[in-house]
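One chain of protein is taken out of this complex; the other chains stay put.
Chains: A and B, in written order; residue numbering restarts at 1 for each.
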Amino acid sequence: MASAKEIADKAERDDIQSRWLLSTPALLIVFLAALGPLLIVVVYSFLTPGNYGDVKWQFSTNAWVSVLLERDVFDDTLSLAGAHLSIFWRSVSLSAMTTILTLIFGFPTAYFIATRPEHRRDIWLFLITIPFWTNLLIRTFAMQEVLRNDGIVNWVLQALGITDHPVQLMYTNFAVLAGMVYVFLPLMVLPLYASMEKIDFRLVEAGYDLYATRLQVLRRIIIPLVTPGIVAGSILVFIPSLGAYVTPRVLGGGTNLMIGNLIELQFGQGRNWPLGAALSIALMTIVMVALLFYVRNTTRSDGSHG
Amino acid sequence: MADRFDVRRQTGFASMAMMCFFLLYLPIATLVVYAFNDNESLAIWKGFSLRWFHAAWNNSLVIESSIRSFQIAAVAAILATISATMAALATTRTKPYRGLTFKYAFINQPLMVPEIVTAVALLIVFSRIKIWTGYSGLGYLILAHTAFCVPFAYLPIRARLESMDLSLETAAADLYATKWKIFRHVTLPLLWPGILAGLMLAFVVSLDDVVITEFVKSGGQDTLPTFMLGQIRRGVTPEINAISTVFLALSIGIVTAFFFISRKRT
């Protein structure tokens, strides 16, 4: 007769088996239409571009070389690819500025929501979530409405007499930045709120009791307590900013490209699929590094509190 | 005392927050207002009119792409929610087993990769499959949407499962319920709000997608967002505002419904 332990062991094996069975559909779908294709992108980045798009099955590292370098047409020497570098630089700097600006706007907002009476927080939070769940394209388009030459910003500037003719705001880096801040702001507010909601305000009281001023309380107590939220929010904003495609395309016009648009270009007019693939992998790698930094950071801060 | 000391107050934070809310809603409000403008050009307000809504309604491309958007979103959201529910059941409330972390990472993978990268990857793979098989129907879009909807559906369902008291199912087992009966009478009814939340999120996320759809769609498979992207590129008439306004109202409707459902349940 089977002992209790054998019966239990078999039940555990069956359980794990059924757990694999249950997760198969989700894993399969993600593999077929997300993870699997990514692996093929890696393969494509080492092939030769076809004449009319697509690829020729010929191994080549040219795509990877031309991510950063360009070959002179005449003397075949390699030099830094200025166009690519300026796009990378724009992507990174715009993303960094987006992160900082959303933090500047988002921090007081999240704090404001977190300090409302409990039954009213939901409503304020709801007001943040509505734009978040509204179509990104529509929000970007709404930004365009505001930034147009005959839009509301220019109207205000002229009404105040700051300028007498419309300022060109659309199709500038500023427009892209404004658009990204606008679009990604909820992604900063939500995690900030999540960690601010947990603040034990007795700690703040203790701070005031020990002669801290408001600013010192903010700097020495509140900000250290919500650091995980700040890190989470920054990552949540920085990563999609880096890969932004729609916002720079609509608000930046054809000139203020970011990495996302550069990638698209290789699959459109550029007809250089391997380069597009290499750029994609490069972008993904940067994102993964940022994520890894985030994971390490959170596990470390968890450890120090625990 | 007239001036009580509030420990929670920080100077200027409230006004900053108000400005934030104002800036968040100003562009949306502008967009909606101009949808009702009786003028060809966007600039000048000529009076209230519904003509752009009529124009959009009579534009067969708008209607077709809207229907397509809804079809894809409905099928993708349902498929994603079913598979995400199963996956959530398989990955929660257990002691760690081999492959558990792998499953987490795998299922959430679409969230971690920039959309443009996934879009390009799908373009590469699907364009080849389209040539091989000759099939170029909506299946590709549905599969792609289902894949990126899975993590969105998975998160609220998993969160709900993890907050569920495991002793309830133990109690049911103690009271003579078999595995299936436990699921049917205890787990499923308690999980339902999470499943509903997952379904709604998946639906909205699918409805909103531009980038992946733009790269995966075959000719004549515009969804509403890709149709709008094309229109914006070509130059804008208030018809786009009208379409956006309807779309906006719809999203807000879904999110509001979700908000109240989740509020009532807790």
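Definition applied: a contact is a pair of C-beta atoms (placed from the backbone, for glycine too) under 8 Å apart; a residue touches a chain by one contact, two chains touch by 3 or more.
Here, contacts and distances are computed from a predicted model.
With the options "ATP phosphoribosyltransferase", "Chemotaxis protein CheW", "Spermidine/putrescine import ATP-binding protein PotA" or "Electron transfer flavoprotein subunit beta" in hand, the undepicted chain maps to the protein name "Spermidine/putrescine import ATP-binding protein PotA" (source: UniProt). Within the entire complex, the positions of chain B that touch the omitted partner chain are 165, 167-168, 170-178, 181, 185-186, 189-190. Where chain A meets the missing chain, the touching residues are 1-5, 7-8.
We adopt the following convention: only the chains that are shown with their structure count from here on.
Rounded to a whole number, the gap between the C-alpha centres of chain A and chain B is 17 angstrom. Those residues of chain B that touch chain A in the complex are listed here as 5, 7-14, 16-17, 19-21, 23-28, 30-31, 34, 42-44, 79-80, 82-84, 86-87, 89-91, 94, 97-99, 103, 106-107, 109-110, 112-125, 127, 143-144, 146-148, 150, 154, 204, 207-208, 210-211, 215, 225, 228-229, 232, 236, 240-241, 244, 247-248, 251-252, 254-256, 259, 263. Of all residues in chain A, only 15-16, 18-23, 25-27, 29-38, 40-41, 44, 54, 105-106, 108-109, 111-113, 115, 122, 126-131, 133-139, 141-146, 148, 150-152, 182, 185-186, 189, 201, 204-205, 208, 214, 218, 222, 239-240, 242-243, 245-246, 249-250, 259-260, 263-264, 267, 273, 276-277, 280-281, 283-284, 287-288, 291 touch chain B in the complex they form.
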